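Left out: one protein chain. Kept in place: all the others.
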Amino acid sequence: MIGLNSVGVLVPSLVGFAFILPLLGKLIKNVKFFHIYAALASLWAAILATYNAYLVFTAGTQVYPFGGWPPPLGIAYELDKLNALLGMVTALVMLAITIYSAWYLKDYEGVAYYYTLLLGLEVGLIGCLYTGDAFNLFVMLEVLSISAYALVGFYRSKPEAVEAAIKYGMFGAVATTLYFVGLVFIYATFGTLNMADLAFKLTFYVYYPVPNPFSGTFFGNPYVASAVALALALWAFTYKSAAFPNHFWLPDAHPEAPTPVSAALSGLVVNVGVYAIVRFLYTIFGPSAFVVQLRDAVLIALLVLGIASGLIGALMMVVQEDIKRLLAYSTISHIGLVLVGVAIGTSSTLNQNSLAYVLGLAGGIYHMVNHTLGKALLFLVSGILIALAGGSRKLDDIGGVGRRYPLVSLALFLGVFQLLGVPPFGGFFSKLLIYSAYMEAGMPYVSLMVILISAISLLGYVKLIYASVFKVGSPKVEQTTKVSLPTAIVLALGIACLVTGLATTYITSMMFDVVGSFATPQGVYDYWQSFFNTLLNLASGVMR
Amino acid sequence: MFLDPLTATLILSGVLAFTALITWFIYSVVKSNPTNVSEEFKEPYLAGEPTSTLSRIDAPSNTLFWGFIYGLSRKLYHYLRERMHSGILNEWGEYMSVYLGLLSLIGLLFTALILLRGG
Amino acid sequence: MRFLKVRNMDINGFLFVFMLSTIMLNLVISLYGVFARPSLIKKIIALTILSDSGNVLAIAVGFRDWPSGWSPSTPPVLNVTSPKASDVVSFARVAVDPLPQALVLTAVVIGLAVMLFLVFLTLQIYRLYGTTDVRKVAKLKG
């Protein structure tokens, strides 16, 4: 009845691709095979994810129950426009990163393990995005995290890499465990872990209180459970998305990983944290849930944290001497801006000005995509520059390698313009939406903070451009390094940055669609409606 | 003309590109002299001093914003770099646990509020 | 303290509340251990306590109907081959909820993987830095 379909098949097939690799590594000694294998696996994922997005945008929300089990009992993947879009962006950028890895690791022997971890990272990313089950989100978050920790500590004889990995891993494990504890509270009270089911129960709790074995006790009180679960989940997700003050691991971990992995971590992994925050605060504990006051308080806290991470990221960018570390701080700054965008949905904003609500959320999601493209591009460019400068990550040692490679410099400029947000690049339009949302909501001081963040980060980007393109150094340019493949990739990403800006009228209306699918009462209704439809279909199948 | 901000930005970007192209065209028509790379201009201009007075032509990139970092916000940067981003796991843990405590406090206050109201 | 009241507060109810409080206390202590102890080994031990406390909490959630009666819950195995509706209802009342156990099983396996990885990293840290004191393992800063 529910056969194989593209929604369900993507993650399991990628798991297969990933875990057969160590075995193949024992059998096949030709390094080239693994590069091609990984690129093909990524291509497969990219095609499927794009097809899924197409499916969702044309045919509406897709639900895939694994093993044919009805959703609240079994695990289900539920794709609405938000996670379909992010999944597509993730898979496409991962494809670029995988192909780039073939160049980056051309002289490295143990590529089988590298690609196992990289594909594992992709499994975690897409699994986190696609899943419609809060516990499965925990599992996928752990898959993602373990791959990420291992990739950060990939150069295991390098002290800095191991240090960064343990710093990331130690608190990361705490974060995911706390999320698990939060889930226990949710399960005890609401008796379900399916996101759509939870959204339904939280919306209608006031009218139809769900009895549970602990009703009337502290443990079974839905308010207590929601408060505990939301607090712990939010702490875990802000850890994954590196929002201040949970950002400390990021500037250590991202630069120490191999460069393509840095691009994946900085561009994609932090998105998962933001996605989970958005999913929890807008779909599950949505505006119509019964814990409105709690939600408002949490959103205001998120707004403050977003501004703080934006400022701290921008200020710290200015003093960095390491190109990848500078980019890592820029990630913190941009995640701050995304959080500012998605923190708009307090109940007062929603009631007084629904336009601001939609604008802010659309701006946040749009900025997430823009940041992904720009940051992946800049990290990949930094990899080329580092390789050309003889392996040093210091801005001073890179000393203007870019001036000899005009196409690489062009890509660098495109990425910087995207992140700086100058018109007509995509970064501008997403910031425009965020500004206008807060002006519309009568909070122009937030817009002021956003422009302050942008202005301070200008210093960091000037430093980056200066050091990598204009500096008069005498860098050891490795003449033997051929950079045509990575240059093509970064230029493609640069064109993508331009397209996100020039096609902004289409993309913005698409973003409004996306916001409509997960944050409006109608969207949340559709979300659990399709869940119920699946449930009814399956149940009638069982009856027959 | 009244437009929506996105279209207005796109049109203005078009104007930017168009004007830049036209200016470039005018410039290349007006300017008849070729680029001069004579010996006189080959070295950077150092107010009459020879280049050999400097150990390096460029500035190290970490001195680029000296005025901003040390002049304006020395205390802030000292706090940010030495105290907050100290690289020691336990000191980060302090900030993180304060934040966790804050979130728990929000949850606690909310619960207390609801329970006191008799929910 | 109305919200702390358990239905039919008897010795089992008291034990249940006591167990919950112990788990909460355990969570807090282990968090203190992870955040404040300088040694990586101690941090890992605290982390183990943290995840195990979480798992015990999940198991405790699965115990259906425990606070109310003297008879212990039964394992979630239906021992009638062709169950009638009444069988299912009585089974659902006395049997343990199996789902938290499944969750814990998954979480334990994942926790094992993470823990092993962290132990390996700590070993590597000890090889490279000669110490597991995080105050000395701080090459990356600023």
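A, B and C label the chains in the order they appear, each numbered from 1.
We take it that contacts are C-beta pairs under 8 Å (C-beta built on N, C-alpha and C of every residue); 3 or more make two chains touch, one makes a residue touch a chain.
The rule is short, and it goes like this: contacts and distances are computed from a predicted model.
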item	value
Protein that the absent chain corresponds to, by UniProt name, given "Dihydroorotate oxidase B, electron transfer subunit", "MrpA C-terminal/MbhD domain-containing protein", "NADH-quinone oxidoreductase subunit H" or "NiFe hydrogenase"	"NADH-quinone oxidoreductase subunit H"
Among shown chains, those touching the left-out chain	A, B
From A:Y149, A:Y405, A:F428 or A:W528, residue that would touch the chain that is not displayed	A:F428
Full-complex contact with the absent chain, from A:A343, A:I456 or A:V524	A:I456
Residue ranges of chain B at the interface with the undisplayed chain	1-5, 7-9, 11-24, 27, 30-38, 41-47, 54, 57-59, 64-68, 70-72
Footprint left on chain A by the chain that the document does not show	403, 420-423, 428, 432, 435-436, 439, 442, 444-445, 447-448, 451-452, 454-456, 458-459, 462, 465-466, 470-472
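Assume only the chains that are shown with their structure count from here on.
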item	value
Centre distance in Å when chain B and chain C are each reduced to the mean of their C-alpha atoms	46
Residue list for chain C, restricted to those that touch at least two other chains	3, 31, 34, 137-140, 142
Shared-contact residues (touching 2 or more other chains) in chain A	167, 170-171, 221, 224, 251-252, 316, 319
Sites on chain A touched by chain B in the complex	167, 170-171, 178, 221, 223-224, 227-228, 230-232, 234-235, 238-239, 245-246, 248-249, 251-252, 291, 293-294, 297-298, 301, 305, 312, 315-316, 318-319, 321, 395-396, 399-400, 423-424, 428-429, 432, 436, 459, 462-463, 466-467, 471-473, 502, 504-505, 508
Touching residues on chain B, where the partner in the complex is chain A	5-7, 9-10, 12-13, 16, 56-58, 60-62, 64-65, 68-69, 73, 76-77, 80-81, 85, 87, 89, 92-93, 95-96, 98-100, 102-104, 106-111, 113-115, 119
Contacting residues of chain A [partner chain C, same complex]	135, 138-139, 142, 145-146, 149-150, 153, 156-157, 159-160, 162-167, 169-171, 173-174, 176-177, 180-181, 183-184, 187-188, 213, 216-219, 221, 224, 251-252, 256, 316, 319-320
